[in-house]
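I'd like to ask some things about the structure below.
Entry: subunit A
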Amino acid sequence: MSVFSDWDILRNLLLAARWTVVLSLIAFAGGATVGLLLTMMQVSGRTLLVRFTRLYIELFQGTPLLMQLFLVFFGLSLMGLEVSAWFAAALALTLFSSAYLTEIWRGCIESIPRGQWEASRCLGLSYFEIMRHIILPQALKVAIAPTVGFSVQIVKGTALASIIGFVELTKAGTMLNNATFEPFKVFGMVALLYFLLCYPLSVASRKLERKLNVAR
Partner candidate 1 sequence: MDYTFQFGELLPYSDLIARGVLSTVILAIVTTVLGCLLGTLGAAARAGKQTFLSRAVGVYVELIRNTPFIVQLFFIFFGLPTIGIKLTAGEAGLLAMVINLAAYSTEIIRAGIESIPKGQLEAARTLGLSRTQTFTRVVLPPALEKIYPALTSQCIIVMLGSAVLSQISVEELTFAANFIQSRNFLSFEVYMVITVIYLLLAILMRQGFKLIHYFMFPNLRARS
Partner candidate 2 sequence: MSLVSINNVHKYYGSNHVLKGINLEIGAGEVVSIIGRSGSGKSTLLRCINGLEAYSEGGVVVDQMEVVYDDRQIRKLSKSVGMVFQSFNLFPHLTVGQNIMLAPKLVRKLPESEAKVIAQEVLAKVGLAEKIDSYPAELSGGQQQRVAIARSLAMNPKVLLCDEITSALDPELVGEVLKVLEDLAAEGMTLILVTHEMNFARDVGDRVIFMHQGLVWEEGDSKTVLANPQTPELSKFINAVL
């Protein structure tokens, strides 16, 4: 007695997938901004700042994204802010992404051989000049592939926003499943749409990495 044709299901999923894309983009932009800040703190060499970022990363990498989502959602409302599921999801994913991106970027900066530092020092460059002109340009190239690779994790992470009620691809899937009782088809299509979003990013990341390895 299903009143949903396959086409209806797909159309509704595609409409919801827009929100997955939007949420991913916001989380990536937010995560990159916060992550950049944290990375700068981490390479500043100031003990306190370094400790803070380490702790930050530990906390976000050592706990489930779902818990982070819940804590942001319920924590904000505890502070008297009536937040939408969508805002909470964007904020939680931003914080989550920033921790991972910071870790990735720090690794890239540290992957630049010590000889580069030593040679620059001998040329009389200051710490910030070395960072700005020697290390960062090289680190940036190294960072592109893993950053693109991590964006896949962000897209997949947005699926958890469905649990606090934000209607994106996964939530639309559960709703359609409840309406159609065709879980195999519905979740199969949901998975396929995620795959279509993520796979190109995975391939791009791998291609970029290979290109970099060849260039070296």
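As a selection rule, all candidates are chains of the complex that A comes from, given by their letters.
We take it that contacts are C-beta pairs under 8 Å (C-beta built on N, C-alpha and C of every residue); 3 or more make two chains touch, one makes a residue touch a chain; residues count from 1.
Source: prediction; values computed, not measured.
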Single touching candidate for subunit A, where 1 or 2 all sit in one complex: 1
Parts of subunit A lying in touch with candidate 1, wherever the complex brings them together: 59, 61-68, 70-71, 74-75, 78-80, 152, 156-157, 159-160, 162-163, 170, 173-174, 177, 182-184, 187-188, 190-191, 194-195, 198-199, 202
